[in-house]
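Every protein chain of the complex appears in place save one, which is left out.
And then subunit A:
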Amino acid sequence: MSTLEKTQVEEPKATETAIQLSGSQAVLEALVHEGVNTIFGYPGGAIMPIYDALYDYSEKLEHILVRHEQGGIHAAQGYARTSGRVGVAFATSGPGATNLVTGLADAMIDSNPIVCITGQVFASLLGTDAFQETDVINITTPVTKWNYQVTDATEIPSVLAKAFYIAKTGRPGPVLIDITKNAQIQLFDYPGYKKCDHIRSYRPSPIIRNEYIERAAAVINAAKKPFVIFGQGVILGKAEQEFKDFIEKGGFPAAWTVMGLSALETDHPQNVGMLGMHGNYAPNVLTNECDVLIAVGMRFDDRVTGRLDKYAKQAKVIHLDIDPAEIDKNVKTTVPVWGDCKETLPLLSALIQKNDHLAWVQKFRDLEQEEIKEVINEELNPSTDIMTMGEVINVLNELTGGNAVIVTDVGQHQMVTCRYAKFNSSKSNVTSGGLGTMGFGLPAAIGAWYGAPERDVVAIIGDGGIQMTIQELGTIMQFGAKVKILILNNEFLGMVRQWQQLFHDKRYSFVNITSPDFVAVAKGYYLEGQRISERANLRNALKTMLDHDGGYLLEVMVGKENNVFPMVCQGTSVSEIRLK
């Protein structure tokens, strides 16, 4: 190992006595030089040479053996989200690689920086229907930012460098590198590792155009009712402070998408809540009243906009985004500000007038009162004995103080958590936003913990989603990730049931899912846990879970037929949001 370090030079020098490395060793050297410390993976025939080399790298690279490759990539996503670094997953060829596909699609739509390394059959066997051969490159093309098949070891250092560069620059995304077994074994003269900083055809960071900044500032300064909506771009751009400076100077009310959650602390006086289908009342209604809509690092997903032809038609739209393909994709922009919001926000802040827009912000607070009266009060302080998801989150908030990393799966519990969970700091909310991947929660929480092991990580998961990737309890058992699993069990596939109730005449078609004894399952994996169904035990049970030194499973029985409201029903405008 130490000899390898010595050969690492800035400029490769071919003349010096070159060191021989195998392709597999070159892969691991690349990871070390890219600052990777954790890999989530699962071995198999076609990736065995890399695992063999990994045996010697255990001091530098911690490998977490997951229980399914989907768990591996979701864990890598969770890791990327809490650490802000590139997540890495290993899988073998064939089924190993195809099991990554859901995670790749999830990472693609949620812009997670991920590098996946898959083994592949010998190059000589490509196209012969060899054992565990599958056309991974073609399968994953639409769900990767970039992918590449390596058949010759000499390509490995430069291809890996390119993979990391592409994954984390511009709008981040997943990259998959498929390496044939012969290339993993092949010995070659290792030239040293050189990080990539340029690709001929790729321009991740555009030059900021001042005329657009000036024009945007002029539109903003003329606004009577400016409204800021923000997404994950603020987090990915590490621009939380720049964002806060911007909204504070302008006095803008700011609302977030699910992916932007935690970029601005919950208690900030200008944080007016969540956008979209199950978002808050005020930001949805007032989207159709603002005169200037300032979108920062968000992509106008249909779950955010509702019916597009009735979305913010009265407003001038300023769209800050690093991805030019997002400009005008869904919502027509008056002024596009193309660039990294870390750079564009300060430029814009410098040109906008200081303002407080007190009356306008107050309007959000007035509408919020309506939502509190109609929805929130009953959700957080139910008048019946039946527990609600909201009150569980509320007590959790009190115990964590808003300092925990909250990971969710997909469904009603996800929407309730996003609505009510309290956050004090960024990179604290991990959820599958764009793809809506049930089964994401548990493995993502494992990765989230490795990305931020000093923090409390609470995985809030429904009784349906937990059963999709419950095998990852084994990963917690073996490697000791201190993940707190909070199952909100309503004995239904709740979100689908809610839709069947509202839009399909209560024809509950296959949403009645039964569950195993989750606590017993946890015990089978040597994890402690308990199940509660009484409100009286809620606070203590949550406290026991949080105080436990290690993984823990708490199952809370909640109301079977509770619905998530407010709701912007499909095909309706955001301002037609229903409170019940």
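To be clear about the criterion, contacts are C-beta pairs under 8 Å (C-beta built on N, C-alpha and C of every residue); 3 or more make two chains touch, one makes a residue touch a chain; residues count from 1.
One rule holds in what follows: contacts and distances are computed from a predicted model.
The chain not displayed here is annotated in its UniProt record as "Acetolactate synthase small subunit", chosen from "Acetolactate synthase small subunit", "NADH-quinone oxidoreductase subunit M", "LytTR family transcriptional regulator" or "ABC transporter permease". In the complete assembly, the contact with the undisplayed chain comes from A:166, out of A:166, A:229 or A:367. Touching the missing chain, out of A:152, A:248, A:323 or A:368, is residue A:323. Only one residue from A:58, A:201, A:383 or A:509 touches the chain missing from this view: A:201. Of the listed positions A:68, A:81 or A:145, the one in contact with the omitted chain in the full complex is A:145. Not every partner is drawn; the one left out touches subunit A at residues 137-138, 141-142, 145-147, 149, 166, 198-207, 209, 211-212, 215, 323-325, 327-329, 332-336, 338.
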